[in-house]
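Here the complex is missing a single protein chain, while all its other protein chains stay put.
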Amino acid sequence: MANFDITSNVRDGMGPHGTKVGLLRVLGPAHVWALGVGIVLVGEYMGWNFAVGKGGAYAALLACWFAGILYTCVAMIDSEVTSTVAAAGGQYTQAKHIVGPLMAFNVGLYLVFAYTMLEAANAITAGYLVSVVSNMTGYAGTLDQRPFIVLVIMFLAWLNYRGVLATLTFNLVITAVAFAAIIVLFLSTSGILGGGIMQHAALFEGHELPYGWIGVLAAMHFGLWYYLGIEGTTQAAEEVRSPARALPFGTLAGIMTLLIAATLTWYVCSGVLPWEFLGDGVSGSVAPLFDTARLSGSDALVWLLGIGTLFATLASANGCINDASRAWFAMGRDKYLPAWFGAVHPKYRTPYRSILFLVPIALIFALGAPLDQVITFSILSGLLEYTFMPLNIILFRKKWPMGVIKRGYEHPFHPLPAITLLALCAITFFAVFLGYGTQLVAMIGFYIVVSLWFHFRRYRFVDRGAQFTMPWPRPQGY
Amino acid sequence: MAHYKPPVQGKLSQLVDVIVLVALTVGALFVPLWLHMAGSSKTVPAPVASPTWEALGQNAAQAKQYEALGYTPESAHDLILSRFDYSFTFGALVTMIVVIIAYYVLMLKFSEAEYRDVIAEKFGEK
Partner (left out) sequence: MQTWNYIEYLAWGLSILLGLYMVVDWVRTDTTYPEDVLTSSREGELEAMTEETFKG
């Protein structure tokens, strides 16, 4: 690779606007699926069970399905917009073209926040898993988890630095293993193969809805965790071979995979673990699928689910580094952030400065903050982003009605999904308010402060007309 | 509209911007922690003096799973009985709704003004 001509315009990713070194277009639909599902699947291995704690097992199932509807809307809306606006940065670039610069800046920050926090949460969980393994193998002392947390972040950043194809192929393999582990656990404990150990009726007796119906609402907060991050598929837009086809396909296949995985996970865990234990993700069940395997009495299942949990955290952290760095890179390229971040590595063709910069940030969160705080910040940033999406699609259809521009995918029943999504977001805001209201207000306070900073200071460095890069006609009404 | 020519940002100025942003970010995460406002804590509203599985409201199947997980009624006491407090004041709810709606309205208004500039420069004045 030493003597290739980086200014050659026959290489892909190059174009008429003067790109000499661009991101590499190498990914297929399977990578998109792996990116989307890989980030999210860890949610079935840990974290979703806080929903059980907030409202009981039935509430968690209802939250699982309502959040499933929410995310199906997200996936449909996202597929339409991103198959039309195919650029790194995903929702950030969409917002820039459809809503306006300040919204885009906020959306870009939601993305970086949600993913970097999630990456930190994954690294913390991976460190915890290593300490569990050390205890299982007879280590008597207290293992220092920090080197393993740091190693996870460093290794995955290195992988991302070296190129996107290897990164997402790695993700494809470990995500497939983690998903298969859930299926195997379901088949071998539900009674389909061999003896079943499910006892839902007996375990739910007397604890059907411990908080009443308000618990069902409250559970929506962590119901998001079953699927949080599926919208990240759009970040790969600039590296997919045919974005208009691969992105909708990968995203919609991803949400279907997750609906299955989430329901199976709820079924096996709630049929084995009592709800108080299952619902306490800090002092009770940190890794519910793993705990279910422990009670199955099969060593093979314990190992399989242990490996599945580890793989799921790695796949998720890996995808998060990929997505957060793409969003950060795209904002640098438009000078929403210092232009220095808009650089592409001439050999590996990755946004290497953004990847490097986010490493210490992730380390600060992973080593310095408690897990539930980190998860809540991730969920809140995600929630603000989902609230933006219906506004986005409504404006998109209004400014460029059907037929004006070519769309790779058109989602059905507009505006029903947008309205449904908005309503579910309102419910989730209320659910977060029950118990985490202070953080919600603190978080929005943060976004208001950075918005003012952007509007009055940062925006002066942004080229006005040039940031609109899509070859579309003038939007209607302007 | 005259074509807007953004100033080229120097290295030092770029660095300052990054530091500001990182400081704000870390602040948003850690200030609530320092002020002890973070996290929703569960409490045990009705403790049981000498807990048995029955007193903790557990039937035979539930007790069996707890024992399989390595718990005794004593060690499981706090885990089983702790609850969230979902009571809230009407004022707090209204505050939250106002803050969220104000945030999005602000966002859309500023964005709209900036967006009109972008479109005018990209496609020319009508």
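Order of writing sets the labels: A and B. Residues in every chain begin at 1.
By definition in this document, a contact is a pair of C-beta atoms (placed from the backbone, for glycine too) under 8 Å apart; a residue touches a chain by one contact, two chains touch by 3 or more.
Note that the structure is predicted; figures quoted are calculated from it, not measured.
Chemist: Which displayed chains does the hidden chain touch?
Modeler: A
Chemist: Pick out which of A:Ala30, A:Leu151, A:Met256 or A:Ile394 touches the chain that's been left out of the picture.
Modeler: A:Leu151
Chemist: Which residue among A:Gly138, A:Gly195 or A:Pro412 touches the omitted chain?
Modeler: A:Gly138
Chemist: Using the touch definition from the top, which of A:Arg245, A:His345, A:His414 or A:Arg474 touches the missing chain?
Modeler: Only one listed residue reaches the unshown chain, and that is A:His345.
Chemist: If the hidden chain were put back, which residues of chain A would touch it?
Modeler: 6-7, 13-23, 25, 86-89, 93, 134, 137-141, 143-144, 147-148, 150-151, 154-155, 157-158, 161, 238, 243, 330, 333-334, 339-340, 342-347, 352-353, 356, 359, 469-471
Methods note: only the chains that are shown with their structure count from here on.
Chemist: Taking each chain's centre as the mean position of its Cα atoms, how many Å separate chain A from chain B?
Modeler: 16
Chemist: Quick one: in the complex, what on chain B touches chain A?
Modeler: Residue positions touching the partner: 3-4, 6-7, 9, 11, 14-15, 17-18, 20-22, 24-33, 37-40, 42, 57-62, 65-66, 68-69, 71, 76, 78-80, 82-84, 86, 88, 92-93, 95-96, 99-100, 103-104, 106-108, 110-123, 126.
Chemist: Touching residues of chain A toward chain B in the complex: what are they?
Modeler: It is residues 53-54, 99-104, 106, 113, 199, 202-203, 205-207, 210-211, 214-215, 218, 272-274, 276-277, 280, 283-284, 291, 294-295, 335, 337-340, 357, 361, 364-365, 368-370, 372-373, 376-377, 387, 391, 429, 433-451, 453, 455, 457-465, 467-468, 474-475, 478 of chain A that touch chain B.
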